[in-house]
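Every protein chain except one is present and positioned as in the full complex.
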Amino acid sequence: MADPRFFITTPPRTLADLAQIAEAQLADGVDPERLIDDVSALETAGPGHIAFLANRKYVRSFMESKAGACLVEPELADRAPEGMAVLICDRPRRGFARIAAAFHPDRQEEPGIHPSAVIDPSARLGKGCRVEAHVVIGPNVEIGESCQIGANSVIERGVVIGENCVIGANATLSYCLIGKRVQIASGAVIGNTGFGYDLDPSGRTKVPHLGRVIIEDDVEIGANSTIDRGSGPDTVIGQGTVIDNLVMIAHNVRIGRGCILVAQVGIAGSAQLGNYVTIAGQAGVVNHANIGDRVIIAAKSGVLANVPADSIFAGYPAMPIKEWRRLVGQQRMAFKGKGNRDE
Amino acid sequence: MADPRFFITTPPRTLADLAQIAEAQLADGVDPERLIDDVSALETAGPGHIAFLANRKYVRSFMESKAGACLVEPELADRAPEGMAVLICDRPRRGFARIAAAFHPDRQEEPGIHPSAVIDPSARLGKGCRVEAHVVIGPNVEIGESCQIGANSVIERGVVIGENCVIGANATLSYCLIGKRVQIASGAVIGNTGFGYDLDPSGRTKVPHLGRVIIEDDVEIGANSTIDRGSGPDTVIGQGTVIDNLVMIAHNVRIGRGCILVAQVGIAGSAQLGNYVTIAGQAGVVNHANIGDRVIIAAKSGVLANVPADSIFAGYPAMPIKEWRRLVGQQRMAFKGKGNRDE
Partner (left out) sequence: MADPRFFITTPPRTLADLAQIAEAQLADGVDPERLIDDVSALETAGPGHIAFLANRKYVRSFMESKAGACLVEPELADRAPEGMAVLICDRPRRGFARIAAAFHPDRQEEPGIHPSAVIDPSARLGKGCRVEAHVVIGPNVEIGESCQIGANSVIERGVVIGENCVIGANATLSYCLIGKRVQIASGAVIGNTGFGYDLDPSGRTKVPHLGRVIIEDDVEIGANSTIDRGSGPDTVIGQGTVIDNLVMIAHNVRIGRGCILVAQVGIAGSAQLGNYVTIAGQAGVVNHANIGDRVIIAAKSGVLANVPADSIFAGYPAMPIKEWRRLVGQQRMAFKGKGNRDE
């Protein structure tokens, strides 16, 4: 059960209510008026809980679960243990997420501007914003309605933030235009100058970075991640893309819609990612590379060239994952052969 | 000598005193009343300094050192140069650390709450706490006795911190329960929501993260590291574990006691580490992997599967280090053979 120090918990709900929230169907014979208290995982759930099964791998946990109710895909519904109320659902994980959010809605913090915040008189804030203690907002900043700006964050000159955005604590935003419903976690730094120089042992000249960071609607950016502004072109994060913690996005990078960048990924300058691209943790993409739509890059890979759409790459230098798997398999075999001769 | 702008230096101490601090024995003939001014490294030490030798590799530096005194293991004591006072000690590095701390104790900053700190009236702080300028402390936070909270840090709603903790500047803590004597460096972000979604081109649903971060006693966390809270289960960092800078710990990860995570390591969601595990710099552990007690993972390795206790793994995908060394050796040899044919 969610710790009440941190989370709100709403009263029990009927299965009929939960089915509606999850866009699920109650299986035959399920009592629509049965009450459920909370969400839980299959392994920890009791009779008052609803769980979900989204991955066939966990079907055993499902069969042994004591959950009172469970969201499950149609084809697995008949594996449910006796007494479990089954809610049939095409996307059980999404249904579960919605039910969890219904039981534990985000706390509605009071709107208002803390008196310790320092806001330039030329800044404009929409209705219903919450600006926490010690926030600093620079000249000509524009913030849409119902935004939250976390304590000790800094929003520098000229930044534009759309409505319903949430900015964490200790974040720094500069040289950026941010869409609606964007979430930027604590410690993130958006809009810093790119890393571009004319270098020569006789001296270094910094290239002025005259572009911006454009963050489209519904983007999420993780804690302590950094996104540099463009050198002339903009750095662009497409609609609905989610970026994990400690990720680095360099100047002029263009990321399409619905991409997923896992923690500690680095995207070098002027690289382009299409739509629905997934880059797993600690992977890197070289500058100017072009990554096609729906590409998946395995964790820790190093992408040194363009990657065609709809492919899965792994390794360093990154190659099609089948090729990489065969290479790894061969190395193992070569090792074993060699090892045998040695011993 | 330690820069007095930053460090306190206490008066000279006798060798008898230092031996007691270090749990060492004075070698035969050493004058227990001889005074030592300070610590230093073997290479830079002079007659007024005490140094240490913990690694046989540096025995030449030891033999040539001008240090007035030196902590050394019993078996190397007879290699000391003439005139050096030898302190025989089973753990010279620990002894040296203790003597260094005696000569240069941490500054005892004055307790008290800076008037610019913003503390919710419902928060409770123990005696002897120091809360620096512009700190923000949210509702129902509980902080134990004698804690230090660095300038501009943010402690969000409901967080519990045990006694004698030190939080650096510009850190952000939320959704976490923290033990005693924990040190969290500047810029760290603890308790952010995990990176979990139901993803689909038709739209994304964020999975509510209803767990916490539990940090047990004596843990240290480095600068700008991030630890996400659990999705339902908690994220747990076990007693005495030390985490370096820029490390990422994802949701639901469980780390045992006495582990060491070096800089820029990433541990993906729901991975489990046993006790006394060492993960060297820039290595990564895949989600749901199970890493046994006392495992060592080499720097930059990518762990893609479970690792049994007491093993040392390296490479990507990570394999037993002997296997990895042979593989690397073979590649070198294959290269050389091939090179010869080519040339």
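Letters A and B name the chains as they come in the text, with residue numbers starting at 1 for each one.
Throughout what follows, contacts are C-beta pairs under 8 Å (C-beta built on N, C-alpha and C of every residue); 3 or more make two chains touch, one makes a residue touch a chain.
Please read these numbers as outputs of a predicted model, since none were measured by experiment.
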Of A:Arg13, A:His49 or A:His134, which one is in contact with the hidden chain?
A:His134
Given that one chain is not shown, which residue among B:Arg56, B:Arg93 or B:Arg124 touches it?
B:Arg93
Considering the complete complex, of B:Arg56, B:His114 or B:Lys322, the missing chain is touched by B:His114
With the missing chain put back, which residues of chain B would touch it? List them for me.
2-3, 5-7, 39-41, 44, 91, 93-94, 96-98, 100-101, 104, 107, 114, 116, 132-134, 150-152, 168-170, 185-187, 218, 220, 222-224, 240, 242, 244-246, 258, 260, 262-264, 276, 281-282, 299-300, 316, 328, 331-332, 334-335, 338-339
Considering the whole complex, not just the chains shown, which residues of chain A touch the missing one?
116, 118, 134, 136, 140, 152-154, 156-158, 160, 170-172, 174-175, 187, 189, 192-193, 195, 197-201, 203-208, 210, 212, 224, 226, 228, 232-233, 246, 248, 250, 264, 266, 268, 282, 284, 286, 302, 304, 316-317, 319, 323, 326-327, 330
